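For this depiction, one protein chain was excluded, whereas all remaining protein chains were kept in their positions.
And then subunit A:
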Amino acid sequence: MKHVIVTGGSKGLGLAIVKYLLSENYTVSTCSRERNSAIDELLSQYSTFQWFQVEIGNAEQTAEFVRKACTWANEAKLWGVINNAGIAKEGILATFPNIETDSLLQINLHGAIYLAREALRIFLSQNSAGRIINISSIIGSRGYTGLAAYSASKAGLDGLTRALARENGRRNITVNSIAPGYLDTEMSSTLSDKKREQIIRRTPMHRLGHVDDITPLVGFLLSDGASFITGQTITIDGGITN
């Protein structure tokens, strides 16, 4: 059995990734700040699933999370980590409070760096291969009005992906980013109807993305078939950035 850690697995894309990986027989640990009914349901359904309350962005809590998750997973060795937890906050930068920038970067970027560090320490000390997947966004490369800090955090994640891929490739550790377009989740629920229509109109596939459009790629990047793919940011956006 292979153990995969997914951050932010209580909702949206993270929850879909957790369900997908459980159905593919991975042992899965996840975390979020709050426990909800989706987590309760999975805990009652799968003995191969565990949830921890963690504030991603806090280095000590992240280290503790990885330690506890790996102890819980026991025989199932750590195989992959998926940096999915993230927040989006909207506002024109000129009036965007610095404190909001700090907390966004702390979660979206620092949090991912802390988790990657913990995972790499385990991969190196077990002398094993491994996979790191960062959930980025097309906004990291394209930008979006009102999402400057978010965009910077995702561009940062893609930089992290490229650097870690170079640094750790010789140990058979791959690192990739997945950059979804606009997904229909709680995060995008604040989009106005007008914006939503505009995005759909500009998307060749003529719809918003669904979390199930993303999960198969996560599965593939964790599989043996993806062992030569590293340092990439792979876009899944229905063609909108074409």
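Everything below uses one rule, namely that a contact is a pair of C-beta atoms (placed from the backbone, for glycine too) under 8 Å apart; a residue touches a chain by one contact, two chains touch by 3 or more; residues count from 1.
Rule of thumb we're sticking to: contacts and distances are computed from a predicted model.
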Next item on the list: Assign the chain not included in the display its UniProt protein name, restricting the answer to "ABC transporter ATP-binding protein", "Hydrogenase expression/formation protein HypE", "Glycolate oxidase" or "Acyl carrier protein".
Entry: "Acyl carrier protein"
Check: Who touches the missing chain here, A:N98, A:N127 or A:S192?
Finding: A:N127
Check: Touching the left-out chain: which of A:R171, A:R196 or A:H210?
Finding: A:R171
Notebook entry, point to check: Tell me, which residues in subunit A touch the chain that this view leaves out?
Noted result: 120-121, 124-125, 127, 167-168, 170-171
